[in-house]
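Here we show just some of the chains, and they stay where they sit in the whole.
As written, the chains take the letters A, B and C, and residue 1 is the first residue of each chain.
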Amino acid sequence: MCYFRPLIIAAGLILLWQIIVWLTGAPHFILPAPADVAIAWWTNHMAILGHAGVTLLEITLGLLCGTILGVFSALVLAYFRPAQRWLLPVLVASQAVPVFALAPILVLWLGYGIASKVAMAVLIIYFPVAAGFFDGLRRTDPGWTDLARTMGASPWTMLLHIRIPAALPALASGLRVATAVAPIGAVVGEWVGSSAGLGYLMLHANGRLQADLMFAALFTLAIFAVLIYFVIDNALRRALPWQPDRSTLQKEE
Amino acid sequence: VPHARANDKLILLLDWFINPDHAPLFVAEEMGYFAQRQLEVEMIAPADPNDPPKLVAAGKADIAVSYQPQLHVQVAAGLPLTRFGTLVATPLNTLLVLKDGPVKTIADLKGRKVGFSVGGFEDALLRAMLARHGLTLADITLVNVNFSLSPALLAGQVDAVIGAYRNFELNQMAIEGYEGRAFYVEEEGVPSYDELILVANPEHMDREVLRRFLDALEDGVRYLVNHPEVSWELFIRGREELNDELNRRAWRDTLPRFALRPAALDRARYMRFAQFMQQQGLIPDTLSIEEYATVLE
Amino acid sequence: MTNSEKFFQPLSPPPAIRLSRVNLSYEGSVLFHDLDLELPAGRVSVLLGPSGVGKSSLLRLIAGLEVVEGGGSVKFIVSGDQVSDRAVTPPAYMAQQDLLLPWLDALGNVILGQRLRSDTPDRSRARDLLARVGLDNYAHARPAALSGGMRQRVALARTLMEARATVLMDEPFSALDAVTRLRLQELATKLLRGRTILLVTHDPMEALRLGECIFIMSGRPAQLTEVPSPVGKTPRDPADVEFLTHHAELLSRLGAAEAGF
């Protein structure tokens, strides 16, 4: 059952899509039917999978760097009052910068290699991580920190043994959001200028009016997104066994 | 200007943000030529030039400003579209390099980086241009620079860019203090084509209304060519953000490129270009011209 | 002599604790106004008083968790009048809630203090202490899998693990059954002998069994009254007749304290 879940989910997404096509009667060059997309997928599956590999690499690197940067930002924010006054606004402002403003700058500094794409993805990914973790760090039960202070904790051990573990559930929340936006982060990164990746493929297909190919790539990306999300969600639940977590609330009532 | 009677409403999707390429449309609007013909034209700018033809094909707009090369691809892809007018009758596309850069001729591109913004057929243009100099696409590196065609060139990120407009990017570089060298595509082995055309959905279009539209547009072009300075004032009226050095220069350079007879169709020229598109593998076969172009009587 | 008993050898002289003219108020309500208190060095002082009078607040104040308002001071006096800083001999503090960290198992909670001070954790002593509070089999159980009394015992083991010269305990045996309670009272008295202890309790018997000084807190702002404690070495035997007299008297004093609150 557990192994079929992704397939069922994919089937569900396809069904939903077909229903939307039926209901709205959208023309095929704007929203192609799943069958057309399936054909396009199959005809181009080598190309799609090749591009998907690139995007997957970007997603992975983006998530990795984004998480590290986010965690680091949150710690700095939580521990230095000036940081909160000066860094937080900068971080918030950074979220308002659109790709096209940043793209030339990133390319100028980082070139057209993978670095500029990962940087763009990181910009999108790190914020939910930083904000979630920072919120968690602000909310530590004062009872625990009081206890730790009487035990002679240094700022560092307080962080390591009390604040960070206590903020992990909040970090996990942030990571979940980050995981969900990571694929679009990678795609946006590819707009910065690239010659490979699902984002590039989509842009290209869009330019050539190959809506079916574009949606085939989009579908691949969506499946990635869902898979990565559930893998990370599962890992996070396993990593935090002490955390009350009802995956559903229905049974109880 | 008579406004008394009920007008025919037209939604017109521009290909991109308002710029001097759209001058005849705005002059016609400002001079009241549309209104005189009982037309009310709403002009909307998209962020993605690929969207307007799709939306016209889907019946969400009446007219779109689009590109001839795209038209061939779109019709081949089954979009119900037809060209019924021309805005700019020559290519604007160029391959652009820095004048004092290492590239003096197209042959010098061998082993170099060429930037492009994904539009769908830049690689085909480039392939045709390179072929005349015994090169293939494998001899160069294509880089998608998406949002930053001229910055990439100026900052030395790429050695050339394809897709730059002769009336814009050259002026842009001049303003920045760089001199550019443009290789005009129609001089380098690509058959000449109409850069900007007007498309409609042949299934829904009201020929009589579109004809009136073209008449108004023709009046607009005529006035524009006869009174370029007054037209400029009309163009920037209420659009203060357009009033800058670049647009002024572009305005001047675009004037000679507007189609003076927007309704006219050169069938042989369209068929020749269709053949080129097919040779480049962009379309499976050359359709009969009736399938993608219309002359409104 | 086991590992933990070795560890709990008498220390260099423990400090007396002197509170002078301390003030504390919460949102306008004055809890302490110029309160004075002297806890004798190396003795078990017991604090009783009606619910909500400010016992926990006093402990928090001594532990350095509340800011002393308006010129008052909390001093740790080592010998004669030599004042030592709280930082030198920080008191161990066992709060009214168990405050176990849910992500650590019982053992992890007991060695938390050493972890926080970056000392090498002494697992064998921690295990020994867990065994002494009757939790040998639960060293690797997370707090969520422990009963209320078991959680309190882990918190007690954690406090004993600190082995400080001064220890503040807020109702440390409140969730334990009578028999376990007696046993752990004995354990604590044995392991903490010779240290300066302040113990809050609601159980007059416990106060009489363990207290060398007994204080009753009452009123708002709170007043402290010392009541005479029974003679003899702690832990005392509750079967004693003198003990019973004391018990009756303590109860009546508590009643009075309550009435005045």
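FYI, a contact is a pair of C-beta atoms (placed from the backbone, for glycine too) under 8 Å apart; a residue touches a chain by one contact, two chains touch by 3 or more.
These figures come from a predicted structure and were not determined experimentally.
Would you give the formula describing how many of each protein chain the whole complex in this file includes?
The total chain composition of this structure file is A x2, B x1, C x2.
The rule we apply is simple: only the chains that are shown with their structure count from here on.
Taking the touch definition from the header, please name the shape of the chain graph: line, ring, star, complete or other.
Per interface graph, the chains form a line.
How many Å are there between the centre of chain A and the centre of chain C, using C-alpha atoms for each centre?
Taking the mean C-alpha position of each chain, the two centres sit 49 Å apart.
Just the number, please: Cα centre separation of chain B and chain C in whole Å.
Distance between chain centres: 84 Å.
Chain A to chain B: how many Å between their CA centres?
Distance between chain centres: 38 Å.
Which chain C residues reach two or more other chains?
In chain C, no residue touches at least two other chains, as defined above.
Counting only residues that touch at least 2 other chains, which ones in chain B make the list?
Not one residue of chain B touches more than one other chain, so the list is empty.
Using the touch definition up top, name the residues of chain A that touch chain C in the complex.
Listed in rising order, the residues are 141, 143-144, 146-154, 157-158, 161-162, 165-166, 168, 240-243.
Mind pulling up the chain C residues that touch chain A in the complex?
60, 63-65, 90-93, 95, 97, 99, 101-103, 112-113, 115-118, 142-144, 162
In their complex, what parts of chain A are in touch with chain B?
26-30, 99-100, 103-104, 107-108, 111-112, 191-195, 200, 203-204, 206-210
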